[in-house]
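Everything below concerns the one structure shown next.
A single protein chain has been omitted; all remaining protein chains appear in their positions.
As written, the chain order gives the labels A and B, with residue 1 at the start of each chain.
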Amino acid sequence: TFALEAAATEWNVSVWGKRRAFTEHVEKLAELVAEKTGGEFTMNVSYGGLSKNRENLDGISIGAFEMAQFCAGYHADKNRVVTVLELPFLGVENLDQEVAVARAVYAHPAATEEMAQWNAKLLMTSPMPQYNLVGTGEPRDELAEFEGMRVRATGGLGKAFEAVGGVPTSVTATEAYQAMEGGVVDTVAFAQHAHLSFGTINQADWWTANLNPGTVNCPVVVNIDAYESLSDEHRAALDSSIPEAIDHYLANYAELLQRWDSVLEEKGVQKVEVAPEVIAEFQSVAGKPIHDAWIADMEAQGLPGQELYDLVVKTLAEAKGGS
Amino acid sequence: MAGSAAVLEDSSLLSRLDRALLPLERFCALLSGLAIFSLMFLAAYSVTGRKFFASPMAGYVDYIEAAMPIIAIMGVSYVQRDGTHVRMDMLVSALKGRVLWFFELVSVLLILVLIVALTWGAYEHFDRSFDCARPLCSRDSSIDIGLPIWPSKLVVPIAFAILTLRLLLQAWGYGRALVLGLENPVAVPMNLSVAEQARLEAEALEGND
């Protein structure tokens, strides 16, 4: 009788912060998988209890937990390939396009190979809109005002602001509110949900509506051994739930974006429209030059930088054509 | 708070090894103190630059995080040598002779098991971030200025390895006291009552004001 019962599987999932739009796909995935397997395959989502966010990939590599979320910019040297998705001014316009480019890059052999070194398999992305700035005091809407600005911006975004004289000062998301309050940073670049979740919007006097400098990439990964030891039925339940989980995430995020204007009004935050010529100037300094530098850097390390970059450009064009 | 206690010395091999390890431990503790001292200057520099010259220091947070393992862990063996690590000594301060040495020996051996495991685990943590096929051997980097993290991770297994040596000496010291039924063994922190500890702590401040 023992052998006939399908073994129960319980996975630990390490994320951080609190439950928010950014983790809705993980929660949904847990729900769907449990549903499809009649409660035999369950996921235990832990918000910071199992690991620090910057050690989530280590935890996966060790086999401490089976699934985790991390952001590429927290530790670029651990995940050089996926940082292509964090390059500034890629021109991604919405979350659907974000999903499309991430999916393409995650499927590239260079990405799977690098993640396999951590015993990790890329499952899905956590699509996020453009990381616009909040700040205190007078709005900074000219490039000259970025000179000497301490900005919480990781990865390629940090590089972009650095190119125009800013100083990236990247406390982790959980410390951002305190850093802003304590004056460690002048401005914080976040997606809308994070400005809400981490309270930076409560400190802010203004928000740039259209600077759209880029975004960060935060994959959800699984431990390869754990994934491969799943029964066929459980693995099928997991694989088939991913598109649904992402759809749920997108629908949830769309609702949040609809509320955004009223949130700004309620908190008394000024919506700053940056002039197109300022954005164009920013892009000319922080767009192409940083892309070229990234490609050269990757190629020098023996990674197919050009190929990955072209893949992003091509996929994005297709996504835009299709939508 | 348990104060530090005296460690007796004589001409035995054990005591000589104890005294040979001490300068290394003290050097590590001093490194920690100097790192704290540098933190003070770093902050003063950073605030001045930011407040008065509008040029904040790039990577300020990264540097502090890199220094923290030196500050927090490097001196761990120095603190173990004279028994400064906190414990509840209600029971042990009531014990004497062989019973006491037995308890101390078991305690040190258990700590040894933990620290050997942690030395291994901390080395693995370092090893995951270290790959000399890459620029600067770096497979893990800091968030702002991409500082390689492996040097800061390497601090931990080194500090724990020194602590392992210290624990071996202490296990030897207590084991010897247990077997020979010694009253005042060398190379281990002497057990002091709360009152004696308080007196030592107060005496440490003598002649300084």
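To be clear about the criterion, a contact is a pair of C-beta atoms (placed from the backbone, for glycine too) under 8 Å apart; a residue touches a chain by one contact, two chains touch by 3 or more.
In the analysis below, contacts and distances are computed from a predicted model.
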Subject >> Which of "3-hydroxyacyl-[acyl-carrier-protein] dehydratase", "Cysteine desulfurase", "Glycine--tRNA ligase beta subunit" or "TRAP transporter large permease" matches, in UniProt, the chain that is not displayed >> reply: "TRAP transporter large permease"
Subject >> Options A:V13, A:L50 or A:L157, residue touching the unrepresented chain >> reply: A:L50
Original post:
Which listed residue (A:G182, A:P243, A:P289 or A:G302) would be found touching the missing chain in the intact complex?
Top reply: A:G182
Subject >> Residue ranges of subunit B at the interface with the undisplayed chain >> reply: 1-2, 4, 26, 29-30, 32-34, 36-37, 39-44, 46-47, 50-51, 61, 64-69, 71-76, 78-80, 84-92, 103, 107, 110-111, 113-115, 117-125, 152-153, 155-156, 194-195, 197-202, 205, 208-209
Subject >> Contact footprint on subunit A, counting only the chain that is left out >> reply: 12, 18, 46, 49-52, 54-55, 58-59, 62-64, 171, 174-175, 177-179, 181-184
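In the analysis below, only the chains that are shown with their structure count from here on.
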Original post:
Quick one: in the complex, what on subunit A touches subunit B?
Top reply: 54, 58, 61, 73-78, 147-148, 150, 154, 158, 162, 167-172, 184, 300-301
Original post:
Can you name the residues of subunit B that touch subunit A in the complex?
Top reply: 50, 54-58, 60-61, 125, 128-129, 134-135, 138-144, 146, 148-149
